[in-house]
Structures are given as C-alpha cells and as structure tokens.
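Only a single protein chain was left out; the remaining protein chains are all shown in position.
Chains here go by letter, A and B, matching the order in which they are written, and residues are numbered from 1 within each.
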Amino acid sequence: MAQLLRVSDLRTHYFSFGGARVVKAVDGISFTLNEGETIGLVGESGCGKTTTCLSVVGLLPPAARIVGGGIEFAGEELTTKRPREMRRIRGRRIAMILQDPMASLNPLFSIYTQVAEPAFYHLGTRGRSLRQRVQELLRAVRISSPTVRMREYPHQMSGGMRQRVVGAIAMAGGPKLIIADEPTTNLDVTIQAQYLDVLKEIQQASGVALIFVTHNLGIVAKMCDKMAVMYAGKIVEQGAVRDLFRAAKHPYTQALLGSMPKLGTKEPLYAIPGQPPNLAQLPSGCAFHPRCARAMTQCQTQQPDDRRIAENWVAKCWLVDHQAKEQYVSAIA
Amino acid sequence: MRQFIIRRTVYAIITLLILSLTIFLVVRLTGDPVTLLAEPGARPEDLARVRVEWGLDRPLPVQYLSFLENILTGKLGNSFNYEMPVSTLYFQRLPNSLELALAASLISFVIGIPAGLISAVRVNGAWDNFGKIVALLGLSVPGFWLGLVLILVFSVWLGWLPTSGQGDWCNLIMPALALGWYFAASLLRLTRSSMLEVLRSEYIKLARLKGLPGVVVIGMHAFKNALIPVITLAGVNLVIMVNAAVIIEVIFAWPGIGRLLYEGIFQRDFPLVQGIVLLAGMMIVAINLVIDIVYAWIDPRIRLAR
Partner (left out) sequence: MTTTDEIATATAAAPVPAAQEFFTPRGTGWRWVRELPLVPLAILVPFILIAILANFIAPYDPTEPIPGAKIFEPPFWMQGGSTRALLGTDFQARDVLSRLIFGARVSLIVGVVGTIVAGSLGTALGILSGYLGGWVDQLIMRVTDAWLALPALVFAIFLATVVGPSMWNIIIILGLVYWTRYTRVIRGEVLSLREREFVKLAEIAGGSRTRIILRHILPNVMNSAMVLASLTIGVVIIAEASLSFLGIGVPAPQPAWGSMLSDGRSMMMVGDWWLTVFPGLCILLVVLATQLLGDWLRVRLDPQLRNM
C-alpha cells in the first residue's frame, strides 16, 4: 500500500487579542496514513482533533494559522498551496463528513442538487450521467429508491438518512481520503451501527482511506486499523489498534480504555480524575502529569518526545524508557 | 401548505375586522361623530340630516354591522370636496403612488441589498464600517427633510431638476430617493445580519468543504438562504410606501394617495380621510397575505408540509 498522507510535526495555533493570547491547539503531531487504511483520531473535547482535520483541508478559521510542520498528501505539500489550489483538492481528492447531519445540509436545496455538486464542479459531469452518478452514490450508502429520494429535501429525511446523504456527498468527487469528524455522535445509538457498516462498505468498495475522529473507543475498535490518541494538542500514543487495546503504554490511553464500560462485569465505571488542561496555560513538562497516576518527578519538568515501543508504535511517555530499562535489566539478570 | 394558507387567511380576516372595528370605534367614541361626518359649515338641520343618514342614533353594534356591510360592498362614502366616492379617488391615485413606491423600492434594493451582502462577506472591513454609517444615517435622517434638502440643492441652487409634480424620470428621482432612503438603510441592516447568520451555518461550511467555488458558495447557497427574510421585508416595505408616503408626496406635489390624504386633512374632508385609512389597511393586509403565500412556496419546508 502506498503512503497517502504524511503529517510531520504539524503545529496550528490560534491567535487572539491581537496576538497576545496564543492557544496551541495542535502542537507538533505526526502520523502517516496509507491508501485504504483507517486511522482513528481519539481524544476528549478540545484536544485538537478537529483543528487537525481543518488544517489538512485548509479551512482553518481566520484566527488560526499553521505555524510549522508539513502535510504531504499524495506526494504534494499542502501547507504551501494557494487557496485556489486547495479548493480544487477539497471535495475532489479529500472529503469531509461533519457531525450534525441536519445542519450540514442546506434546507432550501434538494438532495439531488447537494449530492451532485462535487461531481458537477470537480468532474464536469452533466446531464444524464450526472443523474446516474447521484443514484449510484445514494445506492452505495444504502438509500433505497434513490430516484424518488433525490428529489426530496433534507427536512423530509431522518437523521440517519441525512448522515448517509452526507456520506454520499463525500464520495461524489471520487476522493482518496475521507475525514469523518464524529459522524455518529448525533445519531441514535441504534442507527450508529448501521451507519458504520455503510462507511465500511464504501471503503471496501472504493479503497478510500479514512481518518475517523471520535471519542468513542468502541467505534475505533470496529472501524480502524490504527489509532492516534491526542491530548492537549499532541499525539501521546499511536499504533495498531490491536496493540494499543491489548497493552497500551501511555497512562492516558490506559485510562481511556479502562473507562470503557464492559458488558458482563460489575466493576464501577472508572473516570479519569481532573479536567483537560486549558490550552492557553499548559502545565510544565508532560501535559498529562497532573492527572497521571504514575507520574514521576521527571514528568513534571521534561516534556517527553516519541519513545519507540515497536516498529509502528510510539508513545510520548517517560515510563516507556523505564519499562524498556526494566525489561533489559531483567533480561540480562 | 394548504393548512398554512388557510390559517394565514383566517388571521388576515380577523386583522381586517379588528382594524375596521378600531376605526369605527375611534370615530364613534371620541366626541360627537356628527361634527366629523358633516361638511364644515353645516347648519343644525344639516347635522340632523347627517345623523339620520349615517344612522348615528341607532345602537352601536347595529351601526358597526352596517359599517361593515358598506365596506364590503365598496361604499366608503363620498368625499366632500370632490363629491366623488372615496374608493374611486383612491384607486385613481393608486397608480401614481405605486410608481413612486416602485422607484423608491428599486433604489432601496439597489443600494441596500448589495451593500448588506458585501458588508457581511467582508465583515468588519472598511466597507462594513461604511455600511454601518450609511445605515445609521438612513435611520436618523428624516426622509422628508432629505426631500427638502434635495429640492434646495438640486432645484433651487443648481437648477438641474424640477421641483415638483409628476412627469418623467427627472421628476421621479428626488422623491424616490427621499422615500427609499430609510428603507435602503433598514434593508442593509437586515441583509447584513441575515447573511452573517447564514455564513456561520454548518451547511455553508460543508459547501466550502466540497471545494465549491467561492462564488457558488456565496452566490447560490448563502444568498438564497439569506434572502428569505429580506424579501419578506422588501415586500412589506413596498406596500407601506404606497400608502404612507404622505409627506414626500406633499413636498413634491406628487399626485398620489398620500397627497390625497393630506388634502383630506387640510380641507376637513373626513370621509376621505377615513376611507383612505380603511383602504390602506385593507390593501396592506391583503398584500401581506400574498407575500406569506409566496414565501410559503419558496421555502420547501412549508411547501411540502401537509
């Protein structure tokens, strides 16, 4: 599989009050994504997941700027592209699905118009082939009787169906990468599973890569090949989903996994003590240390960088060194 | 949509009833209506005759019913001065007021809507600040004073435009400007805030995410959504302008309904005044109903509901 996306040391900051206040929403994250792969971007609200996505597509709000690092997509560097070039990429080669299906669709335009737009503007499809394409797309997201449905308006559809339409819109330009920003959070629990199946189907049929932003680890387990856990603007651990679920090394990842409710046990729900930090006033050293059960003196003063655990598995934690040392010591003892 | 139309029509009818009742009661309950309904300079015998003619000695509810009956059959009384039915006079002058109102509306659209749109798209920029000043002036400068100043500058001092009367576009431009000025400002404000709200919405974000050209995002998606409240206001304004441009028409001697109303006041021609007020109210309610229906047709959320 060829490498599709490579984010290197990306830093996106928000500037307010004339530059007096800087919020480091994304502070040096790096990850890669191959064609057809799915990566889960996990974390609590405000950790920088959405800002990362907006940085990739180039639609940051005016107060935010990419101040460092690179985003390489299919061999091209996105951070240096002009707005017009980014516009041609958006919708055509990189698509995005937003969280709220009702708000995402324009109430005054028909489903047909909204699904057809990317194909119309990016691919130049017209007339009958455009109609056929829209029907294909709607069928691919499991919307029955597409010819009837496409003449309808958003308010005539249920939430789950609308979100599937948003998925169809995302596929319309034939993208290589889809970024899904919490697409199931606003859906009924019963509909969520169906929607995820639809997404998986599309992915298998078209080979599109997926960045799945969520705070729900159950979804990550179901949908993703690898995952990156974000905290306070940094990726604190990333690796294959199986590895992390079995033996996560970073205390934050462990806490997240530990706080998942498990069927069949009567253990009390574990909640991580404390609050996510204020991004404008981060603690010194490792940002997680105030809430970490295993914090050492070193953690309070020195920010950890990536400690390698295995080939594609890194975590930003001093404990990794300690464990490696212990293993080494016990190995030679 | 049908339920919507039925409901709005019922409301319109109720509104008309209340308006007619108000006008009826105001006249009957504030002093002796005979003095209003009789021509100025009437003698006691005339007063008695008027009393009988208008049925002023009958109980109020009966009077109101015959009042309503008269309205519905179009008998709004005769003007003292013109000795013609009020309704005839009203509809005779209506096209003139309409001409003025259309011209003023056009000016207010051309100035207000684009300025509001640009202000919203380039919010807090130089254009936006300029727009805010224009809006403020539009609300503070009384339209009729603007009219007087325009006459002073362009007719008296510069001699470029005629001072008054109806004629070709030279006569039209100053009154239309004076009349449309206020509405341009209010349209600007409304367009700007409506557009700002739309631009913040999720579906505009998604439209940008689709990589649509900026022109399409703004011109098609944002524009159509933002215009809904603006069009409603514009339609309402037009009808108001037709009926309430009293002072402008007086200043520019424009032969419209407003001027007719002024004549009625000046010459104590009460049936004329009452008739015009009634007709103005009826026309406004009727047109508002039409606008509501058009609005219902544009917005698919209403059109496709049961």
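Throughout what follows, a contact is a pair of C-beta atoms (placed from the backbone, for glycine too) under 8 Å apart; a residue touches a chain by one contact, two chains touch by 3 or more.
Predicted, not measured: the structure shown is a model, and the values here were computed from it.
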| item | value |
| --- | --- |
| Left-out chain, listing which of the shown chains it touches | B |
| Contact residue for the chain not shown (choose from B:Val50, B:Val134, B:Ile151 or B:Ile291) | B:Ile151 |
| Option touching the unshown chain, where B:Leu68, B:Val141, B:Val216 or B:Ile231 are the choices | B:Val141 |
| Residue among B:Leu36, B:Ile173 or B:Ile293 that touches the chain left out of view | B:Leu36 |
| Hidden-chain contact residue, picked from the options B:Ala103, B:Ala244 or B:Ile291 | B:Ala244 |
| Missing-chain contacts mapped onto chain B | 11, 14-16, 18-19, 22-23, 26-27, 30-31, 36, 136-137, 139-142, 144-145, 148-149, 151-152, 156-157, 163, 193, 197, 240, 243-244, 246-247, 250-251, 261-262, 264-266, 270, 273-274, 276-277, 280-281, 284-285, 288 |
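Note that only the chains that are shown with their structure count from here on.
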| item | value |
| --- | --- |
| Inter-centroid spacing, chain B versus chain A (mean Cα positions, whole Å) | 54 |
| Of chain B, residues touching chain A in the complex | 201-203, 205-214, 216, 221, 224-225, 299-301, 304 |
| Chain A - residues contacting chain B, complex | 57, 59, 87-92, 95-96, 98, 100, 103-110, 117-118, 121-122, 153, 155-156, 166, 169, 172-173 |
